[in-house]
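The structure follows.
What you see is the complex with one protein chain gone and the rest in place.
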Amino acid sequence: MPAPKKNGLQTVWFQSPPVIISTATIVGGKEGQGPLGQTFDKVLEDNYYGEKSWEKAEQRMLEEAMQMAIERAGLQPQNVDFMLGGDLLNQIISASFTARNLGIPYLGLYGACATMYEGLALGAMLIDGGFADKVLVGVSSHFATAERQFRYPTEQGVQRPLYASWTVTGAAAAILAREGNGPVVTHATIGRAIDFGQGDPQNMGAVMAPAAADTIARHLADTQRSPDYYDLIVTGDLGTYGRELAETLLRQKGYEVGGRLYDCGVMIYSPEQDPHAGGSGCACSGVVTCGYLIKQLKAGCIKRFLGVATGALFSQCSFQQGETIPAIAHAVVVEGR
Amino acid sequence: MIFLKAFVVGGMFCVIAQLLMDLTSYRITPAHVLVGFVTAGAVLSGLGLYQPLVNWAGAGATVPLTGFGHLLAQGAINGVQQKGILGAFSGGLAAAAAGLSAAVVFGYLAALAFKPKG
Partner (left out) sequence: MVEVKDSQPMEIRKREYQKLVQQVIPRPTVGRNVFWAFVVGGLISLLGQGLMNFFAGFGLPLTEAGAAASAVLVFLSAFLTGLGVYDEIAKFAGAGAIVPITGFANSMVAPAMEYRAEGLVLGVGARLFTVAGPVLVFGIVTAWAIGILYYLFRLGG
């Protein structure tokens, strides 16, 4: 017997769609000056945030974003059933140290830059499954911590290729609840790890586009919807060229998404900010979703969107051993109500 | 005249490296370029080809990292001439000692004195 809440191969639907009752976002200065700057709750003045190291700054951003989301929902940490969180650092220390400080039962997640959507999908499942009433989801990333872990120290003289992306400094958090006011999560499509043989850690868009196209096509097939059912289809951090690649791959699968396919990484910076291909990192899809997109839903500017966060599943070790990079994309449908 | 020659030769070494980085695989990182240049400089020096370039272009040949390889190789050869086979072990580093110590000392002090901006 098929699972009662599963649609097709990879999509789940929620009988009582969980509600996003509050969100909070903190971003770095560069993101604050970008086109979406006004939609974020707090902008850091310096990338150390008064801490001794960038790692500590990242952890503090995440903790504050989570606390802000909890407060805005009118809750205390002890009223939250589970915390789902992750980040890009080794052994997801930002999320784990935040869990230590908040004391909420914690499930650590790693989906690279797709972690926010992995959290939203799992949180909605926990709630609609009857296992939780309130779930806190949050992610963070930081340009300087990510660059030195995945690529080069920031002060090292390296020429970034034109197709490189810029890791977003920021943290995003959301509270999902069984009941309340706010947009609802109606479906989630869990992605497969897809490897099209790309290996350049600077070219994240090309690495992740096949995963995004796969998950979007799968979602549309599973739900038997056409792309124009959604006001927006928003990928996480493919960047300019990755977005174009995903659009082409989807066309070759028989889906025309051109006009409604957007990318958080393209939206978050303006070209004058010299981000090259666009933004990336856990916080990229996190802050654009929890800041801009949710506000658009609440304001009634859009009715529903399909968010598709993308992640590249590699480490410096796997790159040095000559491995190619698998990628993942998780999709979530959010509707205004 | 020596200034013009230094400028052109130093610049040409960088052009070769730039082409290596732009036109080959992404697996060629700056670290690979530096290692390649130091090795190439040492080999050219061992073949007796680098010293004429140093004589002709001065700093244009000594400032790029190939010059560091040349220094190491000439040091090893001089070491052998003076001390026999033991010189192959001691000569290279002895010749490069000043530049290397400067890099370690200034590198260490800069790392202590400055906080990276990110």
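Should a chain be cited, it is by its letter among A and B, assigned in written order, with residues numbered from 1 in that chain.
Please note the rule applied: contacts are C-beta pairs under 8 Å (C-beta built on N, C-alpha and C of every residue); 3 or more make two chains touch, one makes a residue touch a chain.
Note that the structure is a prediction, hence the values are computed from the model and not measured.
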item: Touched by the hidden chain, restricted to displayed chains; value: A, B
item: Touch residues of chain B, complete complex, unshown partner; value: 2-3, 6-23, 30-31, 33-35, 37-39, 42-43, 45-48, 58-60, 62-65, 67-69, 72-77, 79-81, 84-85, 87-89, 91-93, 96, 98-100, 102-104, 106-117
item: Residue ranges of chain A at the interface with the undisplayed chain; value: 52-53, 55, 144, 148, 152-163, 196-198, 203, 205-206, 210, 241, 244-245, 248-249, 252-253
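What we mean here is this: only the chains that are shown with their structure count from here on.
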item: Chain A and chain B: spacing of chain centres that average the CA atoms, whole Å; value: 45
item: Touching residues (chain side chain A, partner chain B) in the complex; value: 47, 54, 143-144, 152-159, 161, 199-203, 322
item: Of all residues in chain B, those that touch chain A in their complex; value: 21, 26-27, 30, 116-118
